[in-house]
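A protein chain is absent from this complex, but the other protein chains hold their places.
Right, subunit A next:
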Amino acid sequence: MQLIHEPLSRRSEVVLGVAGVLGSALVLELLIRLEIVTGSGLPLPSAVADQARGLLGDVDFWSQILYTLREWMLGLAIASVAGVVLGGLMGASRTVFKLFALTVEILRPLPAIAVGPLLVLLIGDGMLPLAVTVAIACTWPILFNSMYAAKAVDPVAIQTARTLHVSPLGILTRIRLPAALPFMFTGIRVAASIGLIVAVSAELLLGNGVGIGGYILLASTSASNLDAVYAATLVAGVMGVLVSVLFAVADRLLFGWKAGLAP
């Protein structure tokens, strides 16, 4: 068998990806229509697509999408600030590292979603507990990436700055931070995708009927409306793809200089 060594061009990547999605949908459609798989409530792709089209014309559903997006952005913003600041300082200073390493290790295994109900009790209803749940899940990849990025800054670059009379604070802000920024951004990029999943899950779980998750929850209470559940889930999935494309483009635009890092 011949392995593919050449990286695919961007266009053929997109074309093949879309073909894969359509192909899978077609297979599923056939499996259900030809009654090879049977059962009630199976997602018939054509029906789900129909529903999704309907949803996108629905003003109320759009406001749920916006709600989820705002919640996600707030959570990601909180996580970015917390992760970059704490992680960056832990990477740059051994003292700060020792101060927080144990706390981080203890808190990290806690599933963010499980903390959600506690947050509702603590800070009440509304978007904030949802956003904080997102923030908790998003903080870890950002924190760890920021920590390793700040630690891995080239010592030659730092010595160079020292011989150029840059103060310790200046070395932090003018050398360590810009050198670490692309890797911190990679952490944010990974967290963004995780955050969207957590946002929808938290809405499903905390269940006050808001956001895409809330919409799915309400729709699923009537068994006749399962196609709407699938459709809303599909929309959430497409949002995830859009988010990761957006971040990939931003990465290329902002941090093209990564190509120049010493091997």
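Just so it is clear, a residue touches a chain if its C-beta (ideal position, glycine included) is under 8 Å from a C-beta of that chain, and two chains touch if they have at least 3 such contacts; residues count from 1.
Note that in this section contacts and distances are computed from a predicted model.
One chain of this complex is left out of the view, and of "Cytochrome bd-I ubiquinol oxidase subunit 2 apoprotein", "NADP-reducing hydrogenase subunit HndC", "Urease accessory protein UreG" or "ABC transporter ATP-binding protein", the protein name its UniProt record gives is "ABC transporter ATP-binding protein".
Checked against the hidden chain, the listed residues A:A179, A:L204, A:L218 or A:L234 yield one contact partner: A:A179.
Of the candidate positions A:S46, A:Q159 or A:S222, contact with the unshown chain belongs to A:Q159.
Contact residues of subunit A toward the unshown chain are 154, 156-157, 159-160, 162-165, 175, 178-179, 181, 257-262.
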